[in-house]
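What you see is the complex with one protein chain gone and the rest in place.
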């Protein structure tokens, strides 16, 4: 699988060189991808000037277009984020908003959104509670803009209820997390290879045309 | 694709013969699958005696095992549900709880959960608001027990904010819903065929063994 | 505060006499209410024949009306539930669906929903992750049917990521949980007393009449 590429968008709130717990879990995935000859690119979003907005290019110093270019070149896109107040952090939400700009950039022939043929996954760390909500929303959003989600494509660590130590502090030795990060890596890699060999043929434009014939175009 | 099977679990709260808005949207999908020679089985869960619990067989008149057998025979599993109070209805939640029993029934050799190789999707109707939450949680849960989620594998109809007419009452002519139901059918069908031709090879048991070697087996 | 009443709806999936982790946390709250002379009623919903539906009385052996009567007599209503697949369990969802029947039973003069003047709270136990989602949805739903939510009116215990021991097994000694259960008891008690002494005067019917004058009654 040496020609596959994976990109991680680390959505920690903390700029480099501060320690990122989310990065610690990303590195575990990077190591596993490395063992099967897949190159990883890790982008710490908060180190870049990513504008708030919902298009692919907000102009005026916006560095999202450079990041988005790497997303478009990758076969596997992994959104990695901390939890804040039980849900995905604001940097992650901003990334998802920017990715939603792809809705307007569908292929002119097939109508497929820009991430069709790519595989999505989600990595989460937090002191406690919220990982299911983060993964569910993030993976679902990725399917809307074209990603396929393989089975067991999330990996997370959270501590027990309430404030407490974070992932690096506890030593990163959770069996559940070590197990699921491996499931994620192997399932996303296999799925990406299969989608590379077998492009999704669905013509969304033709289906939309068929849908129009049975729809009230004024709403409802 | 004539050998593929799809099963819909209609999780309406209303027993037959009451009208089910969710069934109205299911029938649109059935028609589209029919056009590409895929047979559908629709199960209205509330018409059966499905026990509350989290195993695959709760005994004592529990009719879930019969339903679960059809789930295991299908290539595509579609959870269809109304929204109640902003989230998936209680019948849908009960179905997901019963499906989670599959965690304990992994393949003895590969460790794969029972729905590996199958494709999941979600259909939702409601008077208003809540479809994203329902789809996100439901599709995410399905990935945990083995399903693959193709792009654009949800279709829903909800009205504008507040109480109002339901899907049948408004005439079922929403372009968005008619479009997304077609995307769902074609993408799930193609993905199911591909997974049938190319079984997921990941050996979860071996990966778990590898994970144990770097984990603290007492937790954290 | 000896005239206040609290009712707990324990939404465990397990019938008596099976051990309920959720009940273990409920009992901590009962003890604290007892210290300030507030009587508790604990109802294990799954021991009763509660019908699926969205009205206050579904007829035919439905035992919800008896439970609902106790809800209406109480000053403090506490929804207590386990987490299943990251969200509130199906019994809890069924309870919320039944409570939503109260929307149709507003006071004829004020338009206030039946739980106006009451205080809501939420108690959650789970092996791992999901408490925020459960509490957020449940407390929000309670406000829609009339409850007031005092500060810090949720208490939960969940373990770290992945399967693991449950609340009773770990010994129930979490400081976070022991602390938040006390916050919940004292804040709900004070708020209930205050609302008993000071009924909410808002006339929803008059406000709806005013709203109609600036609205398009055909929707949007």
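Labels for the chains are A, B and C, by order of writing; each one numbers its residues from 1.
Note that in this section a residue touches a chain if its C-beta (ideal position, glycine included) is under 8 Å from a C-beta of that chain, and two chains touch if they have at least 3 such contacts.
Just so we're clear, the structure is a prediction, and the values are computed from it rather than from any experiment.
Chemist: Wait, the hidden chain, what does it touch out of the ones we have here?
Modeler: A, B, C
Chemist: For a quick check of understanding: of C:4, C:147 or C:161, which residue touches the chain that isn't displayed?
Modeler: C:147
Chemist: Go through subunit C and note every residue touching the omitted chain.
Modeler: Spelled out for subunit C, the touching residues are 113, 115-116, 132, 135-137, 139-141, 143-154, 159, 170-171, 173-175, 178-179, 181-183, 186-187, 190-191, 194, 198, 200-202, 204, 207-208, 210-212, 214-217, 219-220.
Chemist: In the full complex, which residues of subunit B touch the absent chain?
Modeler: That gives, for subunit B, the contact residues 85-87, 128-133, 136, 156-163, 174-177, 180.
Chemist: Using the touch rule from the top, list residues of subunit A that touch the missing partner.
Modeler: Residue positions of subunit A that touch the missing chain: 13, 46, 52-54, 84-91, 93-94, 96-97, 100, 137, 140-141, 144, 160, 164, 219-220.
Please note the rule applied: only the chains that are shown with their structure count from here on.
Chemist: Please find the path from subunit B to subunit C through touching chains that uses the fewest steps, and give that number.
Modeler: When the steps are counted carefully, the minimum from subunit B to subunit C is 1.
Chemist: For the copies subunit A and subunit C, give the interface type as same if over half of its residue numbers appear on both sides, and as different if under half do.
Modeler: same
Chemist: Please tell me the distance, in whole Å, between the geometric centres of subunit A and subunit B computed from their C-alpha atoms.
Modeler: Roughly 22 Å separates the two chain centres.
Chemist: For subunit B, write out the residues touching at least two other chains, lowest number first.
Modeler: 137, 140-141, 144, 219-220
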